[in-house]
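A single protein chain has been omitted; all remaining protein chains appear in their positions.
Moving on to subunit A:
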Amino acid sequence: MATLRSIQKRRVDELFAEDIPEDEVIVMNTGRYSCKVCHHRPVFDTVNVLALHRSSKKHLQNLEQKKAEDTDLFNMVAKRKHEQFMKDGTVDIQIAPEVKQRVDNIAGHVNNTVQVQAYDPRVKKPKVNRHQRRPKISVESAYTSNQDSLSTDVPSTEHSKPSLLGMKLALNIGKHTDPIEVNPYIRKQSKIQPQSNPRKSKSFTDEKPCLLHKLESLKSKAVSANVTDSESSTSKRLKKEPTMADPPMIVHNPETQRKAEHYLKLRESGWMKDKSGNWIKDENVEFDSDEEEPPATP
């Protein structure tokens, strides 16, 4: 009885999702939907609510605005193409991918509707372990544009739009083919064994720092390397969801690991980097009287 109802519900959801253009919606990796049309990017839990929002006055106004913008863009592209044609007879111009997408939309060359994959029990969802359930992103994709990740992961032609759920699945699959993951919290996963030397139960704290050190190193390295993502910086405040806050996966490059470790070591010894990237001493930290330069990179 319950399965019947769930199948029904799913079918209704599919119907709702059928005519939602995919480029107007962002599917977040928590499974929620955000309306790309509205500039304040409202977030909704289900497709139904999203659909409700799309019939609201505000959204329709924003849609109008967007259409107007798109039309402007289209005109601009056409003008540019014409100029190029005037120059050398070709219409090859460099168009930014976002612009391309929007222009294509207007041009109507695309099958615009979102396709929700029908439920097929033969399609087995990849099994996720409990400690891996939190969706994680890879280093490169986190700091490159979203569009790229979408387009690189899924094999699709330039003009076809992958379905909403298809994207989700792709993201999942993508995660599992990536190299070693590291859990941010090293929980003691095995049962407590009765020990002959009970005092030694403290010894495992010594193991933890190494792994966590690696974690820190990579996170900091990634942070220092490419902090262009404005989104992530604002979300650095009290991170309730460990999703975006998780340090990115370990890169299996010992060189970068060493560098990261060295950076952290200097940092915790009291050396700071000033604006020009030189190492200077933190005033609040004490140093040995003969310590003038930070120790060199190994």
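Keep this in mind: a contact is a pair of C-beta atoms (placed from the backbone, for glycine too) under 8 Å apart; a residue touches a chain by one contact, two chains touch by 3 or more; residues count from 1.
Simple rule for what comes next: contacts and distances are computed from a predicted model.
Peer 1: Identify the UniProt protein name of the omitted chain, choosing among "N-terminal acetyltransferase A, auxiliary subunit", "ABC transporter domain-containing protein", "Splicing factor 3B subunit 3" or "Rab proteins geranylgeranyltransferase component A".
Peer 2: "Splicing factor 3B subunit 3"
Peer 1: Which residue among A:Ser55, A:Asn284 or A:Thr297 touches the omitted chain?
Peer 2: From the options A:Ser55, A:Asn284 or A:Thr297, the contact with the absent chain belongs to A:Asn284.
Peer 1: Extract the touching residues of subunit A with respect to the undisplayed chain.
Peer 2: Given the touch definition above, subunit A has residues 185-188, 192, 194-201, 205, 208-209, 212-213, 216, 219-220, 223, 236-240, 242, 245, 263-264, 267-270, 282, 284-290 touching the missing chain.
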